[in-house]
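What you see is the complex with one protein chain gone and the rest in place.
== chain A ==
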Amino acid sequence: AAAMLKCGMSGSQVKVFGKAIQALSRISDELWLDPSEKGLALRSVNSCRSAYGCVLFSPLFFQHYQWSTSVKVNENDSKTSNLNCKLGMKSILPIFRCLNSLERNVENCRIFTRSDQCKVVIQFFCRHGIRRTHNVCFQESQPLQVIFEKSMCSNTLVIQPRVLAEAVVLFTSSQEEVTLAVTPLSVCLKSSSDEPMDLTNSVYSEMFVGPEEFDFFQIGVDTEITFCFKELKGMLTFSEATHAPIAIHFDFPGKPMALSIDDMLLEANFILATLADEPSRASSQQSLCLSQKQKRSDPMCSPNNNSKTGKNVTSKAPGCILRKTAPKRLYPNETQIDIPVLENCGSPIMKRVNGGDISEVPESSISDTEEMPGSSYLRKFSCMFFGAVSSDQQEHFNHPFDSLATASDTEEDMNNVGCRNSFNGTAANYFCII
């Protein structure tokens, strides 16, 4: 039996679904359809792994929702695999383009796909008996996901989308990055630029918003984080469709931040990397660490897919992480780092275990935001820091830049997706998420 997804929604649900796709298209050109018993997750990761988005539609969102994994039984073992379906945004975005007219004209929308076919069928049943069918080819690829422990963040703000929208108009669309600065008394959103002596023609804008404008305001630590503006706008347009407040979870610069919407029928999370705070002002944008769903015994993906993903990580990640010169010091032992996230995960240092697997992350450490389904057949591997995992820590010390992380072609590295990090003397610049 093949892995399968079959779901249906009404015209107004199509609008929300389409808005989710549009929001995720701000992150990257590829979209994963990832069904599970929790619902249908749409996932997207940008090429330099500095932004990740996921919108999870609960089964209750749909008029009907069915999914299954495929099970292949052979002599010793049974392999189960999910629908590993990756679509190009270029193919799927035009289908969900004029959402207002879709909402008006579409009575019903059905989405159907099977892992043994190579396409996703999207059908719109419209007024006047018109039926529109789109066949979109997909690529078999395991979705990447990021787990982020939102409740561990020291700072949480919940705000109505309208307020954020009013702040966002201050900046031009060419503004690349914005900075959110918070103290217990005020919140400021401002334009950020790399150098203070930016002599180009750009306007610097800032807006102060008082705590009373937030639905929820908890600032544990004064901080200023800088992140990509485009991705914020993406989340904002989606929130306007759901009318739900946006929660912002964050800590210190360098640690990723989460923008999320949680309403009864869906949950959206955008995890964005933030600029690390460098005394030297050279900024480095750290990549998110991603985990790839893996099967217990055998990597699911064909070498083809993995290498493709691997290539993505290797070729793009360096480009994004650069700009940083050699770190002053490396911490061989990550337990020194005071990052709440780490406390959850067994041993923070990834060691190579027999068979080339990364040490397993205990189930209990998995955050509740993106829970993995009961993992008898699925196991998540997460990896943190320092390049390719190696049991020889000394190696890292001497060659901090050698290994950017990668999922490579070779058997033993296949399970690794890691990130490179750098530390300076004072704070951990890396962050990552398990």
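By our rule, a contact is a pair of C-beta atoms (placed from the backbone, for glycine too) under 8 Å apart; a residue touches a chain by one contact, two chains touch by 3 or more; residues count from 1.
As a convention for this text, contacts and distances are computed from a predicted model.
Q: Suppose you had to identify the omitted chain by its UniProt name; would it be "Checkpoint protein", "Transmembrane protein 107", "Trafficking protein particle complex subunit" or "Biogenesis of lysosome-related organelles complex 1 subunit 2"?
A: Choosing among "Checkpoint protein", "Transmembrane protein 107", "Trafficking protein particle complex subunit" or "Biogenesis of lysosome-related organelles complex 1 subunit 2", the correct UniProt name is "Checkpoint protein".
Q: Identify the residues of chain A touching the omitted chain, counting contacts across the whole complex.
A: 163, 166, 169-170, 172, 196-197, 199-210, 212-213
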